[in-house]
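Right, one structure below, let's go through it.
Every protein chain except one is present and positioned as in the full complex.
Chain naming follows the written order as A, B and C, and within any one chain the residues start at number 1.
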């Protein structure tokens, strides 16, 4: 029953602003995807095989062969959501419903795959500021909160506030407050089809959020939690026609 | 605080099979929409103003003026989901996020508005049979279960079974069993944006399910529950930019 | 189906500190119960019949005759939880499971009925301070949030913060922030047995919180939401022995 096969993680990033904005590059010289990948490698070690994919690769680095060999996909996007091809967004959505984990980070809340999976606008209140975010654990028994203190501070952060227009999370792990008095459900888990989704809001291209020790731990926790070790043989692709009742089927 | 304004209900139906299939017409001579509308009128009386809309009307009877004056929309569709225009489906989705109630009946589980709001395939196991469905209440404190016995039987029914690929319901009200041994989460409630959604699975065009006393009561209960009396002023359309913190905004 | 019978509300209060502390009496000259009862009467008018009960009455004013004729009980207690007799606490718990609504206010989080119904410690982080609480709506489709703005401030308030050791709420309506940066799930709904429970945290004996317009509205909303109009005939008292299967029972 133990699962020796490493978790195959693909870290996706737009990787544009890092190339055009020196201030961002100063914080993430190899692109945010490398910093995020490093956080996962740091905490999961040999339990994970981590690769990256970016927007400007063919099919955004997410062709069928990549998706089919990805157990957990992490997603960071911001200014270029519309440049993601609809069929790639659909393929990601379908892979989640088929059992892939998805970890959506920060401004990924408006990405095509996340919006399609949520069915809502995924809008929120925001302020591009230099706020202190406090991240509070509201579900201490949750694996995504493992190893972090009851509250931790991110000294410099953009503000994301309520109302956050997502479905009520199936599991709510973190709630944040900001200097301006705003609150935000910053760690949300969703089950969809055979897949598992985490939205974790901390993260901004101008601030070194993905270098923050507790944030790195949470990202790694989210990868572990969202991994479906052995997708269920339950059928979700099409209506299953069951011409005779269950009892007769067996006969 | 009491809300004297009646609930404005629009009952939507494909209304095609009733015109082409004499067996269906025998059960629903005026179309299923009239039978469903009658159930709502029977139970809500002056508390509801009920009108109908059907697929073959212009914009399927759901132009902006209709949607904007609809508090709760009920939806029955089956064979012609694809004939619903994408922009009408989008408008219905948006109206729900803005505070309209939506009651999705039976084969409406594969309708465009419901699938977009759920983000999943909405597929299920089914068997076109002549099964007895038993509907069990699993949430006795829920308004949608008001006035029905702990279990009731629908003598002739198509089988809908698990796995039903929807998000975990925010509130689960009914679970059904079928002659073949299958089970189904037959009464599911969802909150999305400012809107409220009920999925209630009983109902089939060849069987007189919408003439069943308890089914009629549940449909009326669902209309009451899904009505948002006074949509919140919370903003869900676009990211709300909050240029200064909450405290400063007030100053 | 419309329910013309008024909601029978009993507002419970310790009513001790009002008699011993002049500062509290200055804010609530007739006791907090009268102020809370007034909020319900203000918003529900003829839809509610409101009476009060207090700790130092025989059986704390909650004998069987009172409980059996109470549709919704509101509860404010703080320093004298231990003075509530165990059998009264048990009777309240049982009445909730049988279909009574319960609205637990502020420091009532440590009351015997609430702790028994939750099964957890119900502890939290607190600071007796003079904080500004901001109450944010995170479920705009929820009836308990009806008629209040997306955020409102309570200028002077004690701090209640996470971790709040209750079960994950079945419905989360409000999240608050405090001057100190803390957050709190301040509006929580629970379904238990045939009953419905709201916990709403604002309220303090030294501050005029129950005179606050939005707080008063929420208390009235909570009464409406927690009222079970027609308790289900589902059996919850004892294991129901069903000597023959459902099908045979009917025969």
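The criterion applied here is as follows: a contact is a pair of C-beta atoms (placed from the backbone, for glycine too) under 8 Å apart; a residue touches a chain by one contact, two chains touch by 3 or more.
Keep in mind it's a predicted model, so treat the numbers as computed, not measured.
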Inset, instruction - Determine which of the presented chains are touched by the chain that is not presented, and list them. - result: A, B, C
Legend entry - Contact residue for the chain not shown (choose from B:137, B:157, B:221 or B:242): B:137
Legend entry - Interface with the unshown chain - residue positions in subunit C: 93, 97, 110, 116-121, 123-127, 129, 131, 159, 161, 163, 165, 167-168, 170, 178-182, 190-193, 234-248
Legend entry - Sites on subunit A contacted by the missing partner chain, in the whole complex: 1-2, 43-45, 47, 99, 134, 137, 139-143, 145-147, 149-151, 153, 170-171, 191-196, 220, 228-236, 246, 250
Legend entry - Residue numbers in subunit B that touch the chain omitted from display: 132, 134, 136-140, 150-151, 161-164, 168, 171-172, 175-177, 181-183, 185
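In this text, only the chains that are shown with their structure count from here on.
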Inset, instruction - Work through the pairs of chains, note which ones touch, and then classify the graph as line, ring, star, complete or other. - result: complete
Legend entry - Intercentroid distance (Cα basis), subunit C paired with subunit A, Å: 37
Inset, instruction - For subunit B, write out the residues touching at least two other chains, lowest number first. - result: 170, 191-193, 234-236, 246
